[in-house]
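A short worksheet on the structure shown next.
Only one protein chain is missing from this complex, and each of the others stays in its spot.
The chains carry the letters A and B, assigned in the order they are written, with residues numbered from 1 in each.
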Amino acid sequence: MLAPHRLAMLAVALGFVAWCALSLRWEWLPEYFPLLLEGLWRTIWILVVTVVLGMALAIPLGLAQAAGPWYLAAPARVFCTVIRGTPLLLQLWLLYYGLGSLFPQFPWIRQSELWPILRQAWPYAVLALTLSFAGYEGEIMRGAFKGVPRGQLEAAKAMGMPRLTILRRIWLPQAIQRALPTLGGETVLQLKATPLVATITVIDIYAVSSRVRQDTFIVYEPLLLLALVYMAIAGLIVLAFRWLERRVPQRVA
Amino acid sequence: MDGLIAALGLGPTLDLLALEPPGWGGNLLRGLANSLQIALGAFGLGLLIGLFGAYGKLYGGPVLRDLLAVYTTVVRAVPELILILILYFAVTDAVNQLLVSLGYDRIQISGVAAGIAVLGVVQGAYATEVLRGAIMAVPAGQIEAARAMGMPPVMLARRITLPASFGFALPGLANLWLIATKDTALLAVVGFAELTLETRQAAGTTKAYFTFFLAAGALYLAVTLVSGWLFGRAERWARRGEATASGSGR
Partner (left out) sequence: MKTTLLAIAATFVLGSAAFAEPVKIGIAAEPYPPFASPDASGNWTGWEIDMINAVCAAAEMECAITPVAWDGIIPSLTSGQIDVIMASMSITEERKQTIDFSDKYYNTPALVATATGSGITPDAAGLDGKIIGVQTATTHADYAAKHFAGTAAEVKLYQTQDEAFQDLAAGRIDATQADSIAVDAFLASETGKACCESVGAVAADAEILGAGVGAGVRKGETELLEKINAGIAKVIADGTYDAISAPYFASSIYGG
């Protein structure tokens, strides 16, 4: 049974939600519901795709910095520093409008096969978010790779295990295991970065709430609904990572 | 030097970035000054909120702890952009409606103040966690000894807890400062004249998008690198005299 003060707070919270539902203006919901679902779907798939691709890029970046020769480690370090040192909004606009401003100078681009993709906005959003995630995770993976006990790697090498197998069987799994608690938080941070894609005309759920505001002049209700949706998604991400952590053994020898 | 610039074809680019008009460099630097001003204000406000939040979470009653937990969870789960929009319009709206209903005139809340308030609230949630972790890292024996000697709580905080936790808090605070400087870019979406907005306006007027976005990126990077170096020195000073940690993994 919940402690009495928690019950009181829960009652207050439910009362607040009920007041919001009854006295604020929600008449726009039925009309914009399909658009909201479309925006929600776009937010989620952009999040999943950029996290997966970003991790795929982060692993070599971290490995290069932890164990690579200087000509691989230095560019990786520069990349991570630049990504972490500049705002994501700037990176997004640089890719979309910066590259866009080059198109008129190279007319042959419009005839190429890639043009239908280069024309749209979502590839730039995916690229910017992927590079951003890779930059931050590359730094985390570097620490994770360095944190795996050297003794294990040396023992495997002494047993004659080929380098790639050591990476695949010992180094990488343990590094990911070390990084897993942080990765959940980083995924939530990536979720919080997704609304920025609305500034380059990608219709995610934040863009839909902006559209509702422009059409109906209602300011707060769409934003409150949006905050609720993001909290729900963040909660799901945290639960998913907790489940994942329970599946993966935590204690390292 | 001039010959090298001409050979690389950078002449027009550097003209655009010149500090004096018709170069836009002066505008960009003004935007940077605005950004740093807001970042400093937000960081300071965040620290203040974080201090009260950390103490509340550690030593407060159950209701206070739950309220603070709600605050930190909401801020850490909702995107900053949404929070900035809600707070930016709601705060000024609420304050003005209150004043009008009480019979006073509306007041003008400057863009700087609104930006600092909004980003400070966001920073406060993260600072609460950082400072809470740092305070918990202070050896409990020291605090117990001070309490046993009858030291009043404020003096205890001032003389023992806060100085000792400073070294533990620094890496987290360095991170928070960098987040503050980068979050100021989000204020461009509400039209506040900081570096990212000035860059977009300069780029939109001159159509030299690449030039200006790269220049703004270089400015942000410079701020990051200088801040990193400063915080590194602060951390070395805070940890002076501590035994060096043994190498990881052995």
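The rule is short, and it goes like this: contacts are C-beta pairs under 8 Å (C-beta built on N, C-alpha and C of every residue); 3 or more make two chains touch, one makes a residue touch a chain.
Just so it is clear, the model here is predicted, and its values are computed rather than measured.
Per the touch definition above, the residue from A:81, A:101, A:152 or A:177 contacting the chain not shown is A:101. With the whole complex as reference, residues 21-24, 26-27, 30, 85, 88-90, 92-93, 96, 106-109, 111, 114, 189-191, 193, 197, 200-202, 204-205, 207, 209 of chain B touch the missing chain.
Residues of chain A in contact with the chain left out of this view: 97, 100-101, 103-104, 110, 119-121, 199, 201, 207, 210-211, 213-215, 217, 219.
Going forward, only the chains that are shown with their structure count from here on.
Taking each chain's centre as the average of its CA atoms, chain A and chain B sit 21 Å apart. For chain A in complex with chain B, the touching residues are 3, 5-6, 9, 81-82, 84-91, 93-94, 97-98, 100-102, 146-151, 188, 191-196, 199, 206, 219-220, 223-224, 226-227, 230-231, 234-235. Of all residues in chain B, only 62-63, 66-67, 73-74, 76-83, 85-86, 89-90, 178, 182-186, 188-189, 196, 199-200, 203, 207-210, 213-214, 216-217, 220-221, 223-225, 248-250 touch chain A in the complex they form.
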